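Of the protein chains in this complex, all but one are displayed in their positions.
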Amino acid sequence: MPLCHTEDQTMLADTVRPFLAEQAPVRHMRALRDAGDRTGFSPDLWKRFAELGLNGVLMDEADGGLGLGHVEAGIVLEEIGRNLTPSPFLATAVGAVTMLRGGSTAQRQAWLPRILAGEAVGVLAIDETPRHRPGRIALRAQRVGNGFRLMGEKRFVTHGHVADFLIVAARTAGSCEDEMGVTLFLIESHVANLTVEAERLTDSSLAARLKFDGVEVLKEAVVGEVDRGFDGLTKTLSALRTGASAEMVGVGSGALDMTIGYLKQRKQFGRLIGSFQALQHRAAHLYAEMEVARAAVLKAQELLDCGDAGAEQSVMVAKAMTGMASALAVQEGIQMHGGIGMTDEYDIGFYMKRQRVLSELFGDADYHADHLARLAGY
Amino acid sequence: MPLCHTEDQTMLADTVRPFLAEQAPVRHMRALRDAGDRTGFSPDLWKRFAELGLNGVLMDEADGGLGLGHVEAGIVLEEIGRNLTPSPFLATAVGAVTMLRGGSTAQRQAWLPRILAGEAVGVLAIDETPRHRPGRIALRAQRVGNGFRLMGEKRFVTHGHVADFLIVAARTAGSCEDEMGVTLFLIESHVANLTVEAERLTDSSLAARLKFDGVEVLKEAVVGEVDRGFDGLTKTLSALRTGASAEMVGVGSGALDMTIGYLKQRKQFGRLIGSFQALQHRAAHLYAEMEVARAAVLKAQELLDCGDAGAEQSVMVAKAMTGMASALAVQEGIQMHGGIGMTDEYDIGFYMKRQRVLSELFGDADYHADHLARLAGY
Amino acid sequence: MSNPERFRQETRAWLDTNCPPEMRQPVRSKDDVVLGGRRAVYKDPAQQLWLDRMAEKGWTAPEWPRSYGGGGLSPEEAKILQSEMGRLGCRNPLSSFSLSTLGPTLLKYGTEEQKREHLPRMARGEIFWCQGYSEPGAGSDLASLATRAEDHGDHFLVNGQKIWTSDADKADWIYCLVRTDTSNKHNGISFLLFDMETPGVSVKPIRLISGYSPFCETFFDNVKVPKKNLVGELNKGWDVAKYLLSHERESLSDLSAGQLSLGQIAKRAVGTEADGRLDDPVLRARIALFEVRALAFRAMSERFVDELKHERAPPHQASVMKYLGTELNKQRHELMMDAEGSDALEWESDRSRGGANARAWLRTKANSIEGGTSEVQLNIIAKRILQLPGA
Partner (left out) sequence: MSNPERFRQETRAWLDTNCPPEMRQPVRSKDDVVLGGRRAVYKDPAQQLWLDRMAEKGWTAPEWPRSYGGGGLSPEEAKILQSEMGRLGCRNPLSSFSLSTLGPTLLKYGTEEQKREHLPRMARGEIFWCQGYSEPGAGSDLASLATRAEDHGDHFLVNGQKIWTSDADKADWIYCLVRTDTSNKHNGISFLLFDMETPGVSVKPIRLISGYSPFCETFFDNVKVPKKNLVGELNKGWDVAKYLLSHERESLSDLSAGQLSLGQIAKRAVGTEADGRLDDPVLRARIALFEVRALAFRAMSERFVDELKHERAPPHQASVMKYLGTELNKQRHELMMDAEGSDALEWESDRSRGGANARAWLRTKANSIEGGTSEVQLNIIAKRILQLPGA
């Protein structure tokens, strides 16, 4: 598979790009924020995603999906990133759909059609500490009768407060750092003894803190096998990390484009500031960094799509590289905009806020760099 | 004590600067190298250092020295750095002299006058592995009769092959990582069972690898107390690190000055290259970095001179900061010189080579940054 | 100085007697800081008491002459006062930016009348000043300043607009750059003082990405300013402004000094490995390398203060300090955000003190823009210090 988009993929991009630029540009997000929206996205827009078939991009054609891959999902996510569009697409159409590949027929039949129709939101609940440490799952699921009782906490669950279902990584055996003993549960949100607290984040999105205070589920809620959920968790995380990386490429490119545009229009000392060589070289360096990030993401998407053994490593490279490159993009973006970039009225600040949330989500560059070093044995 | 040079210190700098610029500019080093010199410095110049009293800068007046401190030693070392002057000054007038503060009267009487006269070179032998790890001393000194027998290896001992005496950190008790059990021995170089191999280094200086194959010494060779040498070693290392930092400030400043001079003289595309804003900003950033390094070194010198408890930390900051700043100076120096900077004919490459040797000597920036983190408890 | 030891003992005794115990507690929140001004609100009556007592001694501006409301202390005495306040943990009675910027500027350029009118009120914290330099479209480029002041005999008539006026909505007076000669770029600018309650002045806060509004747009519509409020010579306001900016740079450069070890903060947030070290080895290394720079910069700040004191600071060194200090402070907050993870992303929760970390992080992004951008400082270093040629 060559490392460049096929004609079909280019066509998809040509469809998605104007769709999001028209339906959900940055002012769409700004309007939701200014209205004090507590949903976290526009359900109307989620329906329109469904109408375009986008929600099924990763579902098999047998399930009514498009049967496409992460390259295509990434095309959508890059535009979501570029427009800072609030959407459960990453959490649901990438995360939940990937997880449901390992789900039971009943689970798949219950949820895939509703996701496809833009009628359901499903999200993964992984993090228990302020830093992403999926290798340490402590939330306990105790066997009780014909099912399990869950005790513990999850946090940083984006869209968790409006999700129709949650997929929760819990510990059924072993101790905190063991891979064996992690079990995945699919839980409807309105169960008893579950407290959901929605927190507004810096980028104006909402994430939930979940408290499981003896939530009881039947054994049918298990996704895959008991104690053997770590693999599915890792696979889903790879999909989510790749998706978040694609979205960060969009965020970084959006910030870069906006900044280049500003350099071409703003005058100082009687000259266009874009003609100052120091800024030119920094912009050129930034462009180069974003190109590396973009290539790393494409590589990860392709390896995931062909089930390559090296995919997990490539995904981590992509997440770390996009984290670093897009951080540079938003930092340079603000600095090159000068004072105006500091105002809420101007959009560049939103890019900085969104970048940080995405960079933290599913592990930041430090986490992945260290993990890669461990994998490489040093 | 204010953090700027006193009038006396400024006067010293005004004496040392022309002395070294005239007696031992870079072409002095180049001439030694081209002649295939195997001494590693000019004994004549070492004599002239003595005549100026410089060798006694850190010796008490009672011992015939100048009774000055690390600020003054640093003034000499900065000029040594700026001129890339090959000299045993750091190893002997700073390292050996500091170590001899804890030596016996006999040791001091034997060596201080000869150092003062420019007739002796004394050096410390610490490193046993390619990386500086003074916390791990493995060379063994076994008690035998009225003395000790040394077995093991030392390396990266600058001027070790022409030293009149060596001060060797050896293990008399405990295991490799223990502080207790380290003993310091002052050994004349021409003892039996000691093999000294001189290695030419990248910067054309010479460092020795020492093999102790049952070297026997009397108990009078011990500097300070048996098993309790770690403290003296640490204190001497602080002096040496501060000195190496001052020398690196000289190397970095020399490279910076040479580069700024080049930017003001070299034309390209019909313009002086120093008028290109991208190069201007990089040069300005580099200048700022070198200023930080210079301040950090002055702070370390002053804290050492007043015996402050925070001195060790400041010394590590100085060594790490000068390592980073001067590395940038030589890298930018070469790049801004373009092709000509790559030629052996031009001096800027010598600065890069010397910088790397000094940066590695007594621990590089990574080592000290990590050590500082440990000291700060994280 | 007659006898430093005696001065130290007297100072210590006076502080011990006069500093209320509440004013010896560390500053915990924004309203523990006293900014002064006509509309000053005191969280605690002890704040006002402490300010009054210190102002009476002239110790809010220790080195100014006593005739202008200062303490008349020598630099050495001022240092002793500072160290004794530190020893007893006395809070700063008045955190007024103008004390360290406009104050020295008036001392150098002000008329006797201006000094007598403004300095004592400044020292007593009665007037809160704002700065009117930047204009929309001008940014760091003061030469293209457009706010006009026309000569109307006994007064100037000011028309135009300023932007980035810090706290203009809380300020009582403004010091302001205006154009008094349109035929000349730098030499046509003058430095005026006027009351923000003068008719024709209006103010609109600017909302920042941090959610705060520390800056305003300020509009002047036929504002009458008496001629006696001109500081320095007519059309030579640029010199006055530059002098003030150099003092501003000194204050801004010190942002990262005197703070807690970032490593310790991070360790509290991230947790520890089995060996007790911060459990994120790559972040730990980045912090360690940052701390080397931060500690080295702290030494440089100390050196800069000493150089200023001994009048040995190289010219334009304030630009080096401003550049390094603000860039380090931005890095520090980036690392802090990295360390705190998703907790620091919360924006409104009580747990996050209303997103204090995130808002502070976003606020630092202005450090390298306000008071002359990093790019302007690098230009100054390149051209003035390194003497590199013009384009």
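Letters A, B and C mark the chains as written, and numbering starts fresh at 1 in each.
Quick note on the criterion: a residue touches a chain if its C-beta (ideal position, glycine included) is under 8 Å from a C-beta of that chain, and two chains touch if they have at least 3 such contacts.
This one's a predicted model, so the numbers in the text were calculated from it and none came from an experiment.
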**Request:** In the full assembly, spell out which visible chains the left-out chain is touching.
**Result:** A, B, C
**Message:** Among C:C19, C:L102, C:A149 or C:A285, exactly one should touch the missing chain; which is it?
**Reply:** C:A285
**Request:** Would you indicate which residue among A:A318, A:M342 or A:V357 is in contact with the undisplayed chain?
**Result:** A:A318
**Complete:** Out of B:V76, B:I187, B:L279 or B:A329, only one touches the absent chain, namely B:L279
**Asked** Please identify, in ascending order, the residues of chain B that touch the omitted chain?
**Response** 127, 129-132, 155-156, 199-204, 207, 267-270, 276, 278-279, 327, 331, 334-335, 338-339, 341-345, 349-350, 352-353, 356-357, 360, 364-367, 369-370
**Message:** Touching residues of chain C against the unshown chain: what are they?
**Reply:** 281-282, 284-286, 288-289, 391
**Residue numbers in chain A that touch the chain omitted from display** = 2-4, 260, 263-264, 271-272, 274-275, 277, 280-281, 283-285, 287-288, 291-293, 295-296, 298-299, 313-314, 317-318, 320-321, 324, 365, 368-370, 372-374, 376-378
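Everything below uses one rule, namely that only the chains that are shown with their structure count from here on.
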**Complete:** Chain centres from averaged Cα atoms put chain A and chain B apart, in whole Å, by 52
**Message:** Based only on mean CA positions, could you tell me how far chain A sits from chain C in angstrom?
**Reply:** 41
**Message:** Quick check on chain B: which residues sit in contact with 2+ other chains?
**Reply:** 277, 280-281
**Prompt:** What parts of chain C, by residue number, touch at least two of the other chains?
**Reply:** 375, 378
